[in-house]
Each structure stands twice: as C-alpha cells, then as structure tokens.
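Subset of chains shown; positions unchanged.
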Amino acid sequence: MLEAQLDDMTGEGLGYTMERLLSAGALDVFYTPVYMKKNRPGTLVTVLASIESADRCEEILLVETTTLGVRRSHWSRKILERKFVFADTPYGKIKVKQAFMENRMLHQAPEYEDVARAAREHKVPFQEIFQSAMK
Amino acid sequence: MLEAQLDDMTGEGLGYTMERLLSAGALDVFYTPVYMKKNRPGTLVTVLASIESADRCEEILLVETTTLGVRRSHWSRKILERKFVFADTPYGKIKVKQAFMENRMLHQAPEYEDVARAAREHKVPFQEIFQSAMK
Amino acid sequence: MLEAQLDDMTGEGLGYTMERLLSAGALDVFYTPVYMKKNRPGTLVTVLASIESADRCEEILLVETTTLGVRRSHWSRKILERKFVFADTPYGKIKVKQAFMENRMLHQAPEYEDVARAAREHKVPFQEIFQSAMK
C-alpha cells in the first residue's frame, strides 16, 4: 500500500493521476478527503499495488503529483476465489462475478460494464438490469 | 487492523455489517467516505480487532459485504489504564470513566449511556447532564 | 430545511441529537463533515421537516446543540406514491416498498427492518435475504 497526502493539487490533476495509476497496474486507487493544517482541504491518495507494480506506481505519484515523499507499508491479504458465469436476461447475456471461499459461494454481482451497456442500449434503468441478472 | 474498500454496497447493508462486527467482538469499527474510480462514492471499512477476534471479523466482512478481499496489518498500541467512579448529580448517579497513565489522571468523561438515559428520563439537555457529572 | 454548522460539539452529543430530532417528527436528518476555520473539523446538521414539525426541530437544535442560530429555507418537493406488498421468501414474509409515478412502478426495495430481523434470526447474510425478497 502506497500513501501520500496532498494540499497543493487540484481535483483535475488528481483525476488524471488516478487514470495513470490504474493503467500502470494498480489493483485499486482511492482518494480520501482530509483536513490539513492552515485550513486546507487536502486529499490522501491510497494505492493498492502488487510488489511488481509498486515501484511503477510510486514513480507516477512522485512525477504527477506535488508530493515530496511517498509512504509504503505491507499488508497481508485474504482473497476470495472468483468465477464468472453468464445470466440470460431479457436484455441479453450479462456477465456475473461469483466469489467463493472453499467451494462456498459467498456473494455474486453482475459486472458493472455489462449492466451499464445494456441499460444505455435498452434505455432501461441500471437497477432493473442489475436485478434481472441476479435472478 | 482489517480494511476493505467497497463501491457496491448500500448504506443500509453497511449499517447492518457494523452491528454484526461489534457483536462479534470488534474493538471498534469505522467507515471512511472515499472517492473511487468511475465517479463512484465508496466506503473504506476499518475494523480494529484483537488477535482472537480478527478471524471472526474477517469472515463477517467476506460474508456480509461484497468485497473480494480483506487486508490485514499489525499496529502496536499504547493503552491507558481506566477506572470507573460514580458522580452524584441532581439527575442521579452517573458513571464516569477516568483514564490514567502511571497514576496520573489524564482525562475523564461521563459514560454516554448513563448521560443519555438520564437526559431522556429527566427531559433535560444531554450537555447539562454531561456537565453536571464532570463537576 | 433547517441547517446549523457546529465546531464545538462531540460526536456523542450529535448522535443523541439525531435520535431526538427523529422522534420529534423530522422527515430525515443527516450530518455532513465540513472544514471550518482554525483547522477545525466541524459538522453541518441538516434537518428535513414538514411545516408542522419545523419549529419543534428548531428548538431541539437550539437546546441540544451549541449553536447560536439555526437557518431555515423552503424547498419544494416531488414525492412518489408508495405502496407496500409482501414477498414470500424461504425466510418468511418480507415487506417490500414500491414507489410509483402515475401508476408506473419506478423501483422497489425490501424494508430494512424486516430484512435485518430475518438475517439475524436465520443467521443468513443480509444480502441473501434482500435478494430473495426482490425476486
């Protein structure tokens, strides 16, 4: 996990940085609003990265943001196995991600991109497609 | 400390999850609003748990939320000793928690449940009972 | 809509205030974290209230919080009609709220209290009961 807090970046610059981190192989990127000294609204940038992509992400943070340093720490991680199935819906086939722990399915959810595309195409609410793929 | 960030849970589901984590022995649970990719408001779930209850809390996160993984890291912790005394107030006895470091009392505060119950019962503002138990 | 921003209340006191506002008939209450002067994390309290309960809510804000004033403004509101049906699930009957605009059902959702109670009773994840009531 990489972290840096910033009080001298714009939202525009941070939007661009997130895009670059995700294309460089970050597992996930998220921004937390924080309160910094001298009445400054700031942003904490958190990057989850595998050991292979951590150096690349660290360099992007140093180059694209105004930070003078990047912190790093190691977290262990318990990951569920995932499987993909396809749901037949009135709006076409929708990919569904299922999460398993030792052969027990814990939860499942339709993939966002499939649901959003079907919603746009069929002019039907997102929730309606999402629900019809859960049945 | 356990962590997972989520972009596909509702507030309702997270309220239920907090309740379950606290009954399973979590020391504390808090939610941080975070900004995730594709314009998604998300939530970072943080659970503080002793070594004994960490596995149980991890399982609740995997079962009750939509996460595909839970991170874990170890933090050392400096804990103050605590003692309880009772304050006599015009609204009855109120339990007060005192925090000590090597016999020096650092701070004290009336217990929330006692103050809230007396406030409801005597139809007096919360702050008034809180203050009268501090004297 | 009533509003007040506060930099000298504790989270405990705000939790109590929300409880009192909801019992006094507020339609909804929510708290927004805001950045105030002199590096102070503060809280903006927003209360949605009908004309009948606005005065009562305003008085609770003045008595229970440390504010010196409460703002008020009027918003017009478009409300959907709602109907309740019951879903038969393997975990018992679950109340479902349906929202209508001119006889067209826009969306529906199982009631939180019913889902939570069945989840606790049957020791089944919240999401599983929620989904089974949507079918």
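Per-chain numbering from 1; labels A, B and C assigned in written order.
Rule of thumb we're sticking to: contacts are C-beta pairs under 8 Å (C-beta built on N, C-alpha and C of every residue); 3 or more make two chains touch, one makes a residue touch a chain.
Fair warning: this is a prediction, and the values are worked out from it, not measured in the lab.
Engineer: With 3 identical chains placed here, how many copies of the sequence make up the full complex in this file?
Structural biologist: Result for the total copy count in the complex: 6.
As a working rule, only the chains that are shown with their structure count from here on.
Engineer: Could you tell me the distance, in whole angstrom, between the mean C-alpha positions of chain A and chain C?
Structural biologist: Computed from C-alpha means, the inter-chain centre distance equals 28 Å.
Engineer: Taking each chain's centre as the mean of its CA atoms, how far is chain B from chain C in angstrom?
Structural biologist: 21
Engineer: Indicate the residues of chain B shared as contacts by at least two other chains.
Structural biologist: 63, 66
Engineer: Within the complex, which stretch of chain C touches chain B?
Structural biologist: Those in contact with chain B are residues 12-13, 15-17, 63-64, 66, 112, 116, 119, 125-127, 130.
Engineer: Considering the complex alone, what residue numbers of chain A touch chain B?
Structural biologist: Touch list, chain A to chain B: 1, 18, 22, 28-33, 46, 48, 73-80, 82, 99, 101, 106-107, 109, 112.
Engineer: Looking at the complex, which residues from chain B come into contact with chain A?
Structural biologist: 3, 5, 8, 32-38, 42, 44, 58, 62-63, 65-66, 68-73
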